[in-house]
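A single protein chain has been omitted from the complex, and every remaining protein chain is retained in its original position.
Let's turn to subunit A:
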Amino acid sequence: MTWNIIKKQGLQLLRNPQQLLLLIGLPIILITILGTALSSWMNGENPDIRAKVAFVEHSNEKEQVEQFIDGLKETMPSGELESISGNVENLMVIDTLKNDIFGNEEIQEFVELDITNPSMLNQLKEDNTFTAIIEVPENFTYNMLEKIILDKNVEPSLSVLYNDTHQIGGSIVESIVTQFQEQFTLSVFVNKNELDQSVLQMDEDGIIGEVTTINQKNSITSKDYYSIGMAVMNVLFIAATIGSMALYEKKNLVFDRVILAGVSRWVYFIGVFLSGALFGFMQLMIIYLFAWIAFGVTWPNLLAFLVVTVFFSIAVGGVTVLLTALSYRINSEMITNFFSSIIVTIMAFLGGSFYPIGDSLVVIRTMGNFTPNGAGMSAYLSILRGDGLSEISEHILFLLIFAITTIIVAAFSFPKRGAVK
């Protein structure tokens, strides 16, 4: 019986080319437009992205270098000492990072360096405008030189604190610091083995690097991002479409016929829920199939992708049956119209369908994750970055709870016999 209702809904959708165009064609067009237009921005080639980096030094580097050279006077032969003394600038690693790397003209276009007093550190950590805070501990350079030149067993390390709400900017800064670190390690190796110093020339293109996620997993392209963003947004319209179709059934008395045929209203209710879930699932799969064929959007973990799609579709089914129940109760299309024109837009904004919500306020991102599309989107993005089922379990759990809640509210809202006419 339920299958009969689902099959009928499917036929109705198939026979409505305008609706099909809106449900399938529109997201595909939007993915193409947004994915192409914003690809440079998403891929980090555009300097419009501003990353504000705080640089905190706990001690003066020049003094540390001088102190280190003074200490060498007693033990080191004068020739070698002269060579090291004449190369003081090269010994100032932090200075190199500040002036040569972050001071580089190209880097300055998108990274603003703010050299700050250590007493401001706690305040900086509270300030959400900073993408990263690079903290240089006491005697860092001195210890570093002891390790490089005297081969002492010390492990000086920089502390880099990233703001996880600045997704793109954070990955740029991380990339720069990682590049510098690798270059420096290589420098030590070359020095120790007396190799040609020319191999140590910084590769400027390499400094800019490519945008990677903050946790150094797979990168997300604009087409990946907008394929997911548009899919999770547009699938909400199927809920409104089926809700409208159900209300039409009530208004033209087809629903009465269904009831008179001895079909329980709960069978009909389940039919509407399953229609929303099934057609939502099919819509998502069609959009992702297109994204795969046209833009090469592939899923590293197919099982996780399917699990998210199934749970997200169930949540869409929940929305469908809730819209249907409310529309039946007030006997008006107002609910579905309001949902598709206002609520979907708000949910899409919060969920991050229009731009990367991770770069905005934490509160918006949190709110976004409390929308089905936002939770679905976060889960999909995590899968693309290389995460598995365990990392996205909280999003899946939210989708399940959301679906159960909407179904329960819908069941209580669904009018009983004779309640509305």
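As a working rule, contacts are C-beta pairs under 8 Å (C-beta built on N, C-alpha and C of every residue); 3 or more make two chains touch, one makes a residue touch a chain; residues count from 1.
Assume contacts and distances are computed from a predicted model.
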Absent chain [UniProt protein name; select from "Thiol reductant ABC exporter subunit CydC", "Glycosyltransferase family 4 protein", "KipI antagonist" or "ATP-binding cassette domain-containing protein"]: "ATP-binding cassette domain-containing protein"
Given A:21, A:115, A:154 or A:254, the one touching the chain that is not displayed: A:254
Residues of subunit A (touch criterion as defined above) contacting the omitted chain: 1, 4, 8, 11-12, 15-16, 251-254, 256-263, 417-418, 421
